[in-house]
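One chain of protein is taken out of this complex; the other chains stay put.
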Amino acid sequence: MVSIDLNCDLGESFGRYRLGEDAAMMTLISSANVACGFHAGDPDVMAETVDLAKQNGVALGAHPGYPDLQGFGRRDMALSGEEISNSILYQLGALSGFAQAAGIPLVHVKPHGALYNRAVRDPIAAEAIAQAVKRFDPALILVGLAGSALIAAGEAIGLATANEGFPDRAYLPDGNLMPRGQYGAVITDPDAVAANALKLAREGIAVAGERIAMDTLCLHGDNLRAVANARAVRTTLEEAGIVIKPLA
Amino acid sequence: MVSIDLNCDLGESFGRYRLGEDAAMMTLISSANVACGFHAGDPDVMAETVDLAKQNGVALGAHPGYPDLQGFGRRDMALSGEEISNSILYQLGALSGFAQAAGIPLVHVKPHGALYNRAVRDPIAAEAIAQAVKRFDPALILVGLAGSALIAAGEAIGLATANEGFPDRAYLPDGNLMPRGQYGAVITDPDAVAANALKLAREGIAVAGERIAMDTLCLHGDNLRAVANARAVRTTLEEAGIVIKPLA
Amino acid sequence: MVSIDLNCDLGESFGRYRLGEDAAMMTLISSANVACGFHAGDPDVMAETVDLAKQNGVALGAHPGYPDLQGFGRRDMALSGEEISNSILYQLGALSGFAQAAGIPLVHVKPHGALYNRAVRDPIAAEAIAQAVKRFDPALILVGLAGSALIAAGEAIGLATANEGFPDRAYLPDGNLMPRGQYGAVITDPDAVAANALKLAREGIAVAGERIAMDTLCLHGDNLRAVANARAVRTTLEEAGIVIKPLA
Partner (left out) sequence: MVSIDLNCDLGESFGRYRLGEDAAMMTLISSANVACGFHAGDPDVMAETVDLAKQNGVALGAHPGYPDLQGFGRRDMALSGEEISNSILYQLGALSGFAQAAGIPLVHVKPHGALYNRAVRDPIAAEAIAQAVKRFDPALILVGLAGSALIAAGEAIGLATANEGFPDRAYLPDGNLMPRGQYGAVITDPDAVAANALKLAREGIAVAGERIAMDTLCLHGDNLRAVANARAVRTTLEEAGIVIKPLA
């Protein structure tokens, strides 16, 4: 029996600013990556989002990013390895404050935006993130792009890791994501997204001739079309007999 | 045998800005209240300060404040009870990230600045703080001004509490601190500070005719004179046979 | 010939967070109060909003607030008079950077949220704001609640002032706004809002037996219903022969 996790970045509102279809997405996913107040989220939003995850039985994960609210954590910042480690410890801790209050465990960690992208190739950033996760709680699962430096760094120090795929993104023959600027890089049609999800779940990707199985698929949740895509992905996977369940 | 705790607010540097004689103070106190990034402190400073506490065998506590770095948490802000609770959960969690990484426990919580002062009299703020502490970890000790609403709120929900006194501040006959603006409110001579510390440790204060014993004395650590004061207090207390030890 | 100004708070987006129907509102108003980066707005949003005002021939004003993005400037903060003055100078200057770049003048200043409310009654805040405006540019027009301490403070030092009214709010017999919590305080029906606007434009309000004429009416722009209200107000005023034009 094949199973896979469906994850989504949530809790990205801030103060009066509302972002994301969190309530709808929580009914469609198995894991929530919750923003921790650096690139998005604030204490009130985090409390709300952790409660929402608890109510929906969705596994809780941290989604730490660069300290850049204006740039939504999408602009690279030249933090040193030590600065990255400490910013990860801070954000994991902050989210765990709400997890403890709600009585649910923190299950996984997935870096956000420019930090996620940097950790695909930069071994210093990748190791800084992995080490911080291990020091905080060695039982946490580290989520990263399938085949990335981040996954390698986690494995190297004995963390459980999860290879992530993107159903709404096209892949190059070498297993890398097609850069966003390129024609066809982003898939918008729900059926095509669902078909891609099914392919990723069944076959994984091939990187340097080696097959990498997918542990989790990322669903976007920041617009109504995204909710339709998520619904299509979930239905298609379930109809194909694939079980949706959190990482473990 | 009489014993008392000596505490100090530490880890209040930020980025390139250095503040406080943390290394010297750590050798003189039994409990450190560490800033959590809202009114002062940042992830790197917190990592450093938690390590310093560990090396010196000083009990670690959280020192959460209002989200106002420019005002150093000293300007009152009209946060609701729920906003206060969530900001406390966030900050407790953030500091616990470094405590977990260092392998030392979080022992106590003491609010900072304008939030501390508000919790002396405002029952909504006091209860919001106490509830957040309890939800995060019911074994934490809540530190507040002796006889304050904060102590009452902690006791009402079953938290361990610690009455705090200020050796470098004059007290009014009713047990309140003399307001800072008034002549004689702040004691600067090391001998006078030490004498006041001894009196507080031995006799406590009288509030509404009732004696309140002191559990912990606050030593300031933000200038070199403060270090001299702290040294005088510690020596005087020890020579009087009073044991300096953390809250428990 | 009767004339009146219609103003709206705009430019309150931040980074990826979008807020307000700015493009629609710009076609309906004569004056824009643009957020300056403290309670809302960022440099990119300000550039965009100033350009939008220029394209629509809308008079540009500054909308400075407390430095509290998370609270959207709606939580009171205990800033001193001097801190208020300096934060106003900073924000007026920041917006004037974009006005200079776009080649359009800054015409008026209207404080935001909790700062606006504080300046209704607190003479220290009112004078701090008025003095900062005068020091920055004595030709600027100071906008405040009709009959407020802010208007009095502006007049006392020789600034041009503008009394503001709220068509979507009910007024008490004494000329004060009915507090938001009370039943009927907020008017939602477009026709009722338009009727209130017409009454305010024609009759003003009576404070302590004295009639105060309205110089400007505030239209909200943060939802689609607000746009409908604004359209109803504009149409009703114009059909009644009242000319909509900026303050001068």
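A, B and C are the chain letters, set down in written order, and residue numbers restart from 1 in every chain.
Basically, contacts are C-beta pairs under 8 Å (C-beta built on N, C-alpha and C of every residue); 3 or more make two chains touch, one makes a residue touch a chain.
The structure displayed is predicted, hence computed values, not measured ones.
**Q** Quick one: which shown chains sit in contact with the chain that's not drawn?
**A** Looking at the entire complex, the absent chain's contacts are A, B, C.
**Q** Per the definition of touch given earlier, which of C:Leu95, C:Leu159 or C:Val233 contacts the omitted chain?
**A** Residue touching the chain left out of view: C:Leu95.
**Q** Out of A:Ala24, A:Met77 or A:Val186, which residue would touch the omitted chain in the full complex?
**A** Final answer for the missing-chain contact: A:Met77.
**Q** Could you tell me which of B:Cys8, B:Ala53 or B:Leu69 touches the chain that is not displayed?
**A** For the chain that is not drawn, the touching residue is B:Leu69.
**Q** Applying the definition given at the start, please give the residues of chain B touching the unseen chain.
**A** On the chain B side, contact with the omitted chain comes from 14-17, 19, 40, 42, 69-72.
**Q** Applying the definition given at the start, please give the residues of chain A touching the unseen chain.
**A** 67-68, 70-71, 75-79, 83, 114
**Q** Please output the residues of chain C touching the missing chain, sorted low to high.
**A** Those residues of chain C that touch the unshown chain are 37, 43-44, 46-47, 82-83, 86-87, 89-98, 100-101, 132, 135-137.
One rule holds in what follows: only the chains that are shown with their structure count from here on.
**Q** Chain adjacency by touch: line, ring, star, complete or other shape?
**A** Topology of the interface graph: complete, with all chain pairs in contact.
**Q** Provide the C-alpha centroid distance between chain A and chain B, rounded to the nearest whole angstrom.
**A** Averaging C-alpha atoms per chain gives centres 38 Å apart.
**Q** Touching at least two other chains at once: which residues of chain B meet that condition?
**A** As it turns out, chain B has residues touching two or more other chains at 83.
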